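The complex appears here minus one protein chain, its other protein chains still in place.
Labels run A, B and C following the written order; every chain starts at residue 1.
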Amino acid sequence: MAELIDLVLLGMLAITAIGVIVLKDLFAVVMLFGIYSFLSALIFVSLDAVDVAFTEASVGAGISTVLMLGTLALTGRKEKENQHSSLLPLLVVLITGAALIYGTLDMPPFGAADNPVHEHVAPRYIEESPKEVGLPNMVTSVLASYRGFDTLGETVVVFAAAVGVLSLLGVVRREEDDAPESGLKEHRVLHVVAKLIIPMIILFALYVQFHGDFGPGGGFQAGVIAAAAFILYALVYGLPLAFRVVSPKFLQVMAAFGVLLYASVGLYSMSQGGQFLDYNKLAADPIAGQHYGIIIIELGVGITVFAVMLSIFYAFGSQAERSNIK
Amino acid sequence: MFVLDIISAIFLMVGVFFGLSGAIGLFRFPDFFTRVHAASVTDSIAAIFIIGGLLLQTSFDLNTAKLLFILLFLMITSPTASHALAKSARHGGQLSLSESKTGQKESAQ
Amino acid sequence: MLEQHLAVLPIILPLIAAPIALILGRSILSWGFATLISAWACFASWQLLATTLSDGVISYAVGGWPPPWGIEMRVDTANAFVLLAVSAISTLVLLFAKDSIQKEIDESQHALFYTAHLLCLAGLSGILITGDAFNLFVFLEISSLATYTLVSLARDRQCLTAAFRYLVMGTIGATFILIGVGMLYMKTGTLNMMDLSERIHAYDSSRTINTGLAFIMVGVSIKLALFPLHAWLPPAYTHAPSAVTAFLASTATKVAVYVMIRFIFTIFGAEHVFEDMSMDLILMVLSVVAILKCSYMATVQSNVKTVLAYSSVAQIGYMVLGISLVSVTGLMASMIHIFNHALMKGALFMAVGAVFYRVGSVEVRAFNGLGKQMPLTMAAFALAGLSIIGVPLTVGFISKWYLVTAALEQNHWVVAALVLAGSLLAVVYIGRVIEAAYFQEPEAGRAPVKEVPWTMLVPMWILVLANFYFGIDTSLTTEAAKNASEVLFQNSTEISALIESLHGPEAVNTANELSGEVAQ
Partner (left out) sequence: MNYVLDYYNYWIVVFLMMAGFYVVISANNLVKKIVGLNIFQTSVFMLYITMGKVSGGTAPILVEGVTQYSNPLPHVLILTAIVVGVATTAVGLSLIVRIKRSYGTVEENEFENKDDAI
C-alpha cells in the first residue's frame, strides 16, 4: 500500500516536471512548481520525514512560489520562443543522468534496515538522544544539538539572503498619501476574514515554535508561518500600513538579533568552560542545559527566519508598487 | 467500528467525487466566473466530506481536534479566496461570457 | 581562555561580527569594526598555523559531541596555511576598501558591503576548518551567497547578469557536491571526513562511491573555475567592485582548490582517485589547456580586470597541475602557489582598483601615461606583474620552480615546457599594461590624475613587499607547504606503493627523501 502511494506520487511528480519543461506560460510553470513542491512534501510524509515535509510545504509551496509570482508580476508571464539549440543541454543531462543511474546500481536497497546509513552513526541518535538530550523528537535533537553548528550556519545563510535581497532591491518607504489605490482595499470581506485568521496564524506559529521539541516543527517552520501572517496583512491592508506595524528597519535589527541570540548561546557555553554550543554547560544539570540551549537557539532561528522572510516580501512588494506607479 | 469504517469510506469517496467534478468543471466551463464557481463550491463540499471521513478514522483524541481546526480554517479561507479572486477579476475588467457576448453584439450593431 | 577555542575562532568571529556590522549601519563604524574583527581572525589563524606546525593536528568537537556524531573542526597545517592567506588578504582588502568603495558602491550600501564581506570570510574559513562533509556544504553556501551579493553591488548593470550567471553555476556546483556527499553517506553512514576516509576504503570499487567522487569533482571544479567550467568567472571578476574582485580573486577559488585537495587526499585517498580512476591524466590535460588557453585569452582582452580574471583561471591551472602530478613536490607546489597567488593577485587587483578610483575606467587605454601620474600605484602593478610572470626573487618564481621540479621529477618534459610557455604569455599580457602606463602618452582630453590616498597604497604595497619577502626568505612558506603536503599524503595510505606503480621506483626515492627532509 505504502509503495503504491509512493509510486502514484512519484508519477505525478514526473508529469509535473515534464509540464515545467514543455510549457511556455511562466505563470503555469510557477504554479506547477508549487504543485511539485507540495507533492514532494507528501512524498516526504510517506517516507517518514515529517519535519522535512512541513518545511518543504511552507517554504517550497509557500514562500518560494509567492516570491516567484511576485517576480513574474514584475517581469511578465510569457517565455519567448527559444532559438537556442537544445541538443547540448540534452547531451549534458543524459550523461549526468547515466552517471547517476550507474551510481544507483551499487546502492543499498531502498528501505532495508541493515543499510550502512542505519547502522553507523544514526543508532546513537535514535537510542541515546532521548536520554542525552531529553527530547522525544530526534530530528530536533540532532538539528539543534548534535549538529547545532550546521543549524547556526543555516541561520546565517538566511541572514545572508536578507543582506543580498536588501542590497539588490532595498525597501522603498513612501508616505501613505501617494500610495496607489490597491484593488484589495475595497474588499470588505477580505478585511474581516483577515482580521479573524491572522491571530489564528500567529497562534499556530507559536505552537509550532514551542512544540517542535515534541512533534514536527521548530524555529524555521514557525518563522515562515509567522511571516505568512504578516504577509497576509500586508497584502490585504497594503504595504504602508504593514510598515507601520513592523517597520523594515526594525526587521533588519531583528534578523541580526536572531543570529546573535543563537551565537550568544555558544559564547556563553564557552565562558562556562565548554566547547562552542555545548549546551550541557548551560545549567548544572546537563539535560536541563540541553533544554535551555535548544529553546533559545530555536527562538533565534525563528526570529531570524521571520524577520528575513518578511523583509524579502517587503522588498519584492515595494518593487511591485514602484512599477505600478510607472 | 466496522460501520464507522464503511461510513468513513463512503464520505471519502463522495469527497473525492466532488473534488474531481470541480476539477472537470475548472477545465470545461466557458468563462472565468463559472470556473471559479465550479472550483470553489465543489472544493468546500469536498473538504467537508474528506475531513468528515478522516474524522471517523480517528479515535477522538488530539488528532480529531486538529482535523476540526483544519476544517474550520478551510471553511473560512476557501470561500474568501474565491470571493477575492472573482472580485479582483471584476476589478481588473474580466467580463462574464454573457456580458462579453452582448458587448460584441452591441459593437457589431 | 580563548586558546582552547582557537580552532573555531576564525569562523565565529566574522560570523558574529556580520550582524553587528549591519546593525552599526554607518559606513565608517562598520568599516572599523569589520577590519578589527578580520585582523583578529588573521591573528588567530597565525596562532593556529604556529600550533599545527609544532604540535600537529587540532581537533575541536563543536557542541561537545565527539565525532562522528557531532561536527568536528579539524585543523592541520594544510588548512591553517590557506586560512592564514585568506584572513590576511581579507584584512588588507578591508583596509583598501574604505576609500575604494566610495567610488564604486552607493553610500547607503556600505554597511551591507562590510556585512557581506564578513559573511564571505566566515564562510571561507568554515570551509577550510570544518572536518565534516555536510558542514562544508553549508559554509560553501554562506560564502557563495555573500559572494553573489558582493558582485552585484557594483553600479554598472553588467554586474547583475554576471552575478546571476555566477549564482546559477555556483548553485549547480553546490548541488553536485550535495549529490556526491549523499552518495558517500549512503555507502558509509557517516559525514565526518576522517571517518569517511576510513570507511571508504572498504568500498573502493563500489560504483556508488565512484559516482559520488565524480560528482564532487565536477561540483568543486565549477567552484574553482577549472577549464572548461570557468565561464562564470571572467564576467564576475570584471564587473564586481574592485575591492570585491581583489578579495575573491585571491581567496574564493583558492579555497575551492583546497576543497579539491582535501577530498582527493584525505577522503578518497590519492591511490583510489589517481590509480583506479586515472583522474590524474584528466586533471593534467585540463589544467595544461587552462594555462595555455586562458593565458592566451588574457592577452587579447581590452579590459585590464578581464585580463587579470583570465590570468586567474590560468593560475588555477597551475594549482591543479600540481595536484595532478601526484607527488609530495607537486602538492607542495600547489599549496605554495595557493598562498603566493593570493599575494600577487591581491596586489594586482588593488592596483587596478586604485586606477579605477582616479581614472574611472580600467580599459588598457585608460592606463596610458599613468606611470608618471600615479607612480606608486603603477610601480606596485609592475612589481606584482613580475611576480605573476615568475621572475626570480619574487614568489611567482618560487611556485613555478617547485612546479617545474615536480614535473621534471617524473620526466614530464612537455608539461614543464608548457608551464614556461604560460609564463611567456604572462609577459605579454602584463607587458601590454606596463607598456601603456610607461611608454604611452596620456590620452588627449583627460585631466591629469593624482596618486591615490595612503589608505589604498599601504595595503597594496604590503602585498607587493610580501611578494618579494616570501620570494627571498622562503622558509615559512616552504616549511608550511611541505608539512601540509606531508600531512595530506599521510592520509593517503600506501602512497609509496602508488607512486611506484605509477612512475617506477626512482620516484619513490625522491618522495622518501623529501618526506625525510620534512621530518627533520
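In the analysis below, contacts are C-beta pairs under 8 Å (C-beta built on N, C-alpha and C of every residue); 3 or more make two chains touch, one makes a residue touch a chain.
These numbers come from a predicted model, not from an experiment.
Trainee: The complex has one chain that is not drawn here; which of the drawn chains does it touch?
Mentor: Within the full complex, the chain left out of view touches A, C.
Trainee: In the complete assembly, which of C:33, C:164 or C:468 touches the absent chain?
Mentor: C:164
Trainee: Under the stated touch rule, tell me which residues of subunit C contact the chain that is not displayed.
Mentor: Residues in contact with the chain left out: 134, 137-138, 141, 144-145, 148-149, 152, 157-158, 160-161, 163-164, 167-168, 171-172, 175, 178-179, 182, 185-186, 191, 234-235, 238, 301, 303, 306.
Trainee: For subunit A, which positions touch the chain that isn't shown here?
Mentor: Subunit A touches the chain not shown through residues 3, 6-7, 10-11, 13-14, 17-18, 20-21, 26, 29-30, 33, 36-37, 40, 43-44, 47-52, 55-56, 59-60, 63-64, 67-68, 70-72, 74-76, 79-80, 82-84, 86, 89-90, 92-94, 96-97, 100-101, 104-105, 107-113, 115, 117-118, 121-122, 125-126, 130, 136-139, 141-143, 147, 150-151, 153-154, 157-158, 160-161, 164-165, 168-169, 214-216, 220, 305, 312, 315-316, 319.
We adopt the following convention: only the chains that are shown with their structure count from here on.
Trainee: Considering only chains that satisfy the touch condition with subunit B, which of them also satisfy it with subunit C?
Mentor: Common neighbours, subunit B/subunit C: A.
Trainee: By raw count of C-beta pairs in contact, what's the busiest chain pair here?
Mentor: A-C
Trainee: Taking the mean of the C-alpha atoms as each chain's centre, how many Å separate subunit B from subunit C?
Mentor: 58
Trainee: Need the CA-centroid distance for the pair subunit A / subunit C, whole Å please.
Mentor: So the centroids are 32 Å from each other.
Trainee: Where in subunit B do residues touch two or more other chains at once?
Mentor: Expected reply: no residues.
Trainee: Which subunit C residues qualify as touching subunit A in the complex?
Mentor: 1, 5, 8, 12, 15-16, 18-20, 22-23, 60-65, 68-71, 108-109, 112-113, 115-116, 119, 122, 126, 134-135, 138-139, 141-142, 145-146, 148-149, 152-153, 179, 183, 185-191, 199, 206-212, 214-215
Trainee: So in the complex, which bits of subunit A are touching subunit C?
Mentor: 99-100, 102-108, 115-122, 124-125, 145-150, 152-154, 156-157, 159-161, 163-164, 166-168, 170, 252-253, 255-257, 259-260, 263, 266-267, 270-271, 274-281
Trainee: Can you tell me which positions in subunit A touch subunit B when the two form their complex?
Mentor: 183-184, 186-187, 189-190, 193, 196-197, 200
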